[in-house]
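I'd like to ask you about the structure that follows.
For this view, one protein chain was removed and the others were kept in their places.
Moving on, here comes chain A:
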Amino acid sequence: MKESKLDRELNAFVNQQRNTVVPAAFSKGIDQALANLPGFTENKPLKKKSRKWLYSAAAAGFLGVGILGSGFASPAMADMLIKVPGLNFIFSAVYKDVSKEQEDPHLLRGSQFHYGEKGPFNTEGVSVKVKIFTDYTEEVESYIGMKIPHLDRNADHLTIRVDKHGEKQFEIIEMGSLNGEDVVLSVVPYAVNSPQFEGQSVNPVIGPTIDISGVKADMLSYQFSQTDKENRTNYITWKRNKFTFVLAGTASIEKLTGIAKNIDNQAINLEKNK
């Protein structure tokens, strides 16, 4: 069969591409990503309940905090999502009902939260400066310009990522392992927009309201598997004074609630000691 002009050009293009040497900058960036992987300098085996929290927040895009159960990200999914009403302040929580879909070990299910395309401060299109800290220190406070509630400093692998959206506009993502449970805490002072949640779940995602020192917190649970009840992501989200919090983890709601109360107490004390 005669080769068409397009096929000739495509073949030439493919050959050229295959012979293209990967640019040094790209290769260096790959090495950098490998070197920066959480726990990569230690020779610990990956646990089943691994650092998925750490990775996802570390890998989150510049517009928000992406927390993914297992690499899920589907831009085309929005059309299929079920909108969930009735939350205290979250304006958007959606999920795709996968209860009738057969589970495939190679297909990834997950969930994520973010502040939408406009981000927490309506700074859409503005480049975000990302800074990573390996502990909660005065350096963090100095960079943000204020003290903020934080995860226990004894947490394993504590990493703090600060996204600077503008002058005094920060989104702080704290990641760590507390008593063997990976958790991520997002703290946004003076957020204009509220967090949005989306993902896949075999059950409705909204849980009961939780009382945290007199403040109503919303609970969401994305359950990814019918058979593996541990394969889930739980979220607690609430507001206290100037702070908007999202606490995420695979831990039980009871455990997460305990952590949330500790965080919230810090926010109360910060306000008192102002």
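By our rule, a contact is a pair of C-beta atoms (placed from the backbone, for glycine too) under 8 Å apart; a residue touches a chain by one contact, two chains touch by 3 or more; residues count from 1.
Everything below uses one rule, namely that contacts and distances are computed from a predicted model.
A.B. asks: Refer to UniProt and select, among "Paraquat-inducible protein A", "Carbohydrate ABC transporter membrane protein 1, CUT1 family", "Sigma-70 family RNA polymerase sigma factor" or "Cyclic nucleotide-binding protein", the name of the complex member that is left out.
C.D. replies: UniProt lists the chain that is not shown as "Sigma-70 family RNA polymerase sigma factor".
A.B. asks: Even though one chain is hidden, which residues of chain A still touch it in the full complex?
C.D. replies: 4-6, 9-10, 12-14, 17-18, 20, 22-23, 25-27, 29-30, 32-34, 37-38, 40, 43-48, 50-52, 54-56, 58-59, 61-63, 66, 68, 70-76, 105-108, 117, 125
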